[in-house]
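Only one protein chain is missing; all other protein chains are in place.
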Amino acid sequence: MMIYAITAIAILISIALALTRAILGPTSYDRILSANAIGTKTVLLIGVMGFLAGRPDFLDLALVYALVNFIGTLAVLKYFKFGTLRGTLSKPADNS
Amino acid sequence: MDLILDIATWVLLLAGSALLLITGLGLLRLPDLYTRIHAGGMADTLATFLIFVGLSLQSGFSLVSVKLLLVIVFIFFTSPTASYALAQASFVAGLKPKLDGFGDRDQTKEDA
């Protein structure tokens, strides 16, 4: 159906806008936010493309991508906050 | 019956697309990080909900719609955690939000 293509194009434009923010972004946190937003939109894109191609099996990929995107964002943030990926998150944050 | 479902899918997907475009616009034009987090949260919640509900109308009752529902649930569980972690990390790093109601607050943006 045509609507899938329209939605896919809208998602791509939205990704392009988020990418512009990632390139412009004054702070690194803006860039992480854009990366997270692009990840969410990619999940949507995978789902819509699955329907566009008539292969809803793509949804498994979308499911996995949602989780990987979440964990990736958290890992990058933890690295930013503590400078290392070791240790627990309950350590007091003193390196501001 | 099929026609009604198709029209519903069109409406839901178009609304989701419009919301996604507004999200992209918001990411670009809003003034500081914290307001941009709000804009990003819009794509995580309602746009995802609308688009996947629209898709699940097309697939009917099957494993596919269950998977769509699971994706929605996962995103609804994980996205606030990611937003909170992002806001908290930038707040701890000393990034001040731009507020116009509090004149005594620091209005400049500091690089982390």
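As written, the chain order gives the labels A and B, with residue 1 at the start of each chain.
One rule holds in what follows: a contact is a pair of C-beta atoms (placed from the backbone, for glycine too) under 8 Å apart; a residue touches a chain by one contact, two chains touch by 3 or more.
By our rule, contacts and distances are computed from a predicted model.
Chosen from "Na+/H+ antiporter subunit E", "ABC transporter permease", "NADH-quinone oxidoreductase subunit K" or "Peptide/nickel transport system substrate-binding protein", the protein name that UniProt gives for the omitted chain reads "Na+/H+ antiporter subunit E".
The absent chain, not drawn in this view, touches the displayed chains B throughout the complex.
With the whole complex as reference, residues 19, 22-23, 25-26, 29-32, 34-35, 37-39, 41-42, 45-46, 49, 63, 66-67, 70, 76, 79-81, 83-84, 87-88, 91, 97-102 of chain B touch the missing chain.
Everything below uses one rule, namely that only the chains that are shown with their structure count from here on.
Averaging C-alpha coordinates per chain places the centre of chain A 11 Å away from that of chain B. The residues of chain B lying in touch with chain A in their complex are 6, 9-10, 13-14, 16-18, 20-21, 23-25, 27-28, 33, 36-37, 40, 43-44, 47-48, 51-52, 55, 58-59, 64, 67-68, 70-71, 74-75, 78-79, 81-82, 85-86, 89-90, 92-95, 109, 111-112. Partner chain B is touched in their complex by these residues of chain A: 1, 3-4, 6-7, 10-11, 13-18, 20-21, 26-30, 32-34, 36-37, 40-41, 43-44, 47-48, 51, 56, 59-60, 62-63, 66-67, 70, 73-74, 77, 80-81, 93, 96.
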